[in-house]
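To keep things clear, I will list the structure first and then write my remarks on it.
For this depiction, one protein chain was excluded, whereas all remaining protein chains were kept in their positions.
Then we have subunit A:
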Amino acid sequence: MDLQITDTAPDNAVTAINDYLQRHETKSLLRFITCGSVDDGKSTLLGRLLYDTKLLFDDQLAALEGDSLRHGTQNGELDFALLVDGLSAEREQGITIDVAYRFFSTDKRKFIVADCPGHEQYTRNMATGASTADLAVVLVDARKGLMTQTRRHTYICSLLGIRHVLLAVNKMDLVDYAQSTFKRIESDYRLVAAQMGIENVTAIPLSALAGENVSSRSQVMGWYNGPSLLEHLETVQVERVTSKLGFRMPVQWVCRPNQNFRGYAGQVVAGSIAPGDEIVALPSGVRSRVARLVTADGDLPRAAAGDAVAIQLEDERDISRGDVIASISSPPQVADQFAAHLLWMDAAALLPGRPYWLKIGARMVTAQVTEIKHRVDVNTQEKRAAKRLELNEVGFCNVSLDHAIAFESYEDCRELGAFILIDRQTNATVAAGTLNFALRRADNIHWQHTDVDRVARARIKGQTPACLWFTGLSGSGKSTIANVVEKRLHAMGYHTYMLDGDNVRHGLNRDLGFTDEDRVENIRRVAEVSKLMVDAGLIVMVSFISPFRSERGMARSLFENGEFREVFVDTPLEVCAQRDPKGLYAKAKAGQIRNFTGIDSPYERPENPEMHLDTMGASVDELAQRIIDGLLGQ
């Protein structure tokens, strides 16, 4: 297809290559995905497309023939699915686990196709492929019609902003190429797509196995007058409406080769800019003017969306990685609380209140989901109430950040409206998010300035405020030891307070139970209260099981350096269960209490506590004294 210079004499190679380069350069690129349920034949369709467009090399064909005999499902005939299922686990099981990228081109266009897995458990891999696609080819088996997967895939596509769907009604050969079957599936699907806000649907009846309507129009379906699949892919217009946004560029890297040059390197994501234009850096609000747009190929007179440049400003400004440089006339909004859609991609559920890393543009901040407004069932798109999000679930959530950021809605600008969440312990990418809008609340709650500050409050008490955070299993001796510590400090004239897990649950946290999400909220509230008390100048003892590392880390992050001291009261589970001062272990083992730490809910041991108390073989008094010595010896 792409090989029109075959017969050119070698002398003309330069001209031919220049011509080719010209055509290659001006050809547009279409990125699309193929999705559909397990046996709809999408890998076969893709293999057929590569075969028909003559993009298979002889050695690849030879390998395919061998693989078809060994692993094929087509009785030794060429099994095109084997071309795209690249992992041996996939070939063995005959399923697609991860997205595979394939490249082909015709005279009219270049294509990058992402072949996506159909199984629900690999939804995150499908989302990976869909996030960079302009169009989705959704396959449906003509014999089966729409399936749960069809809805799910269409929903994921709509969530990630794919506006064009090619509905490929496949296996028409198995329904005698019946027009009525095709029409019924088409109208069913249009209804689904309309519900999900996908406006552009083109339906094509085809047979991937027989090659009908794949790269050329079918002769056996005379009733169909539309384009073949490839024709449609070659001609469909998917360009987004030219962005109405002004100039925006996240700063990726600050280029400082010497004292005389400072450039802000990044890729322009919206609008355009020229030397002399006024800019603002956000969230700081620093203003300046563009001096030069530097690239290795010389300065640019203007940089537009897609260009990688280094911006030199007229004056030295404090701008760093993650800031967004924008045109001064129409800058993006800045906020620290948002409503957003989240696709949860980790086996460990999303717990509101737990801190995660959030990456957006070139910025990394800490984020918490403060509320799950509703969960969307990815199969039925019904909205349901939810306290957590499990793997492959979608939620509409409020997200709160520890720093304000410049942003756009995902619909207006993917680069400033898309984010990922990263687990702070495992570093796994746990969620993909799309920002919808900023919550105004943050703007209306200001810090009230107070004249008496924390230093003054501490000074009048003649002490250094601190938070002693006792963590350990139920019955490990946390409260007993904390109690002795407080008694002695009090006797020495220090101002103290003790927050005890059980006591707080009678009042402040009366509304919380013992599920993972309630435990997270329980700790969040106690951490905030102890922070206020430290602010007031007190030495606070917090005695809480606090089983999760991330929440203890969250509590620590609220305090200044050195203020927070994690005390790990380390008593073996058997000993705690044997002591069982409140009779709780007995109840938990009898199944009368659920989610009991150490029995059917995990305790994550501290990795680097300030104090590690091995309670076996030391008395309460000794342990308490060690804590006091550590605290006052500072």
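Here is the rule we go by: contacts are C-beta pairs under 8 Å (C-beta built on N, C-alpha and C of every residue); 3 or more make two chains touch, one makes a residue touch a chain; residues count from 1.
Here is the rule we use: contacts and distances are computed from a predicted model.
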Absent chain [UniProt protein name; select from "Benzoyl-CoA reductase", "Sulfate adenylyltransferase subunit 2", "Probable heme-iron transport system permease protein IsdF" or "ABC transporter ATP-binding protein"]: "Sulfate adenylyltransferase subunit 2"
Residue, one of A:306, A:507 or A:617, that touches the chain absent here: A:306
Option touching the unshown chain, where A:124, A:152 or A:552 are the choices: A:124
Candidates A:78, A:175, A:294 or A:372 - the one touching the absent chain: A:294
Absent-chain contact - pick from A:357, A:396, A:514 or A:603: A:357
Missing-chain contacts mapped onto subunit A: 2-3, 5-6, 8, 10, 13-14, 16-17, 20-21, 24-27, 29, 57-60, 63, 66-67, 83-89, 91, 97-103, 110, 112, 124-125, 127-128, 131-132, 160, 252-253, 255-257, 261, 263, 265-267, 294-298, 300-302, 306-308, 310, 321, 345, 357, 359-360, 362, 414-415, 418-420, 422, 427-429, 432
